[in-house]
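One protein chain is absent from this view; the other protein chains keep their places.
Let's turn to chain A:
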Amino acid sequence: MANVKVAVRVRPLSKRENAEEGRIIVEVDNKVAKVRNIKVDNRLDGPWDSREKIVAFSFDYCYWSIDPEDPKYASQEVVFQDLGTSVLSGAFKGYNICLFAYGQTGSGKTYTMMGTPASVGLTPRICEGLFSRQDDYSEQPASCRVEVSFLEIYNERVRDLLKQSDHKKPYTLRVREHPETGPYVQGLSQHLVTDYKQVVGLLEEGIAKRITAATHIHDASSRSHAIFTIHYTQAILENNLPSEIASKINLVDLAGSERADPSYCKDRITEGANINKSLVTLGIVISTLEFADVQ
């Protein structure tokens, strides 16, 4: 039985948005996010059609992170207390957990997941949590092993962000399936870590190797997915017999989900009823024919 929780986080206005005097049309009220729809039809010449409509969406958690001075402000710490701690408690019990950050380029996914040196995000905090638990355990020293791997998916290729390779480009890996052990990434390097500093070092190393492409919205955004995986193994005594609890934590920073602009992202297609301009997409169009005609 899968347990799925969804959270939404509202970020502050960016420099560009402030310069353009953008309005904040999102409101957060406990577990509900409300969006004001003030669409003005630019084909109408008449008076402004200010049909303000409020649409509400409910989530498991809503984080208001627009202004640090605001009493309602949800800091990195707050987000961690809710989401990070449940990731940790699950891992300690032996469950596998997956945490996805999803949203448009520039919406703050990387900030939430990785954070900045001044204000670290979920991933470093979760790692810290794993190690600090070790130290807490005075009664029964549960020995544990923490191994991490970091990969990036870009343009249908998987790259190992932590592999020390001779070439400038990160090494391309293949995704394979094994009948017994399931899907895996062949050749992905696993790194044993014993303290928090090591983890942060590896994270920084991996982030530096990520492929970034400037889009016209956000300067330092990325067009790839990054998955940081922690294999957490605990050695315990169960009925006086040695046993192991293994859990896997996947921390996923997804690429920007925005509609691709043909003039900037030529090898991605647009959604909806838009016509794809380039013949490059002929294959995609053909492949949807098979399933479109349902009799």
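In this text, contacts are C-beta pairs under 8 Å (C-beta built on N, C-alpha and C of every residue); 3 or more make two chains touch, one makes a residue touch a chain; residues count from 1.
The rule is short, and it goes like this: contacts and distances are computed from a predicted model.
**Q** Which listed name, "Dynein light chain Tctex-type 1b", "Proteasome subunit beta", "KIF-binding protein" or "Large ribosomal subunit protein eL14 domain-containing protein", is the one UniProt assigns to the chain that has been left out?
**A** UniProt lists the chain left out of the view as "KIF-binding protein".
**Q** Quick one: say which of A:Glu21, A:Glu180 or A:Glu238 touches the chain that got left out.
**A** Going through A:Glu21, A:Glu180 or A:Glu238 one by one, A:Glu180 is the residue touching the chain not shown.
**Q** Taking the full complex into account, find the residue in A:Ser58, A:Ser243 or A:Ser287 that is in contact with the omitted chain.
**A** Reading the full complex, the residue touching the unseen chain is A:Ser287.
**Q** With the full complex in mind, choose from A:Asn37, A:Thr172 or A:Thr194 the residue touching the hidden chain.
**A** Once the missing chain is taken into account, the touching residue is A:Thr172.
**Q** Residue by residue, what part of chain A touches the chain that was omitted?
**A** The missing chain touches chain A at positions 1, 42-43, 157, 167, 169, 171-172, 174, 176-183, 186, 261-263, 272-277, 279, 282-283, 285-290, 292-293.
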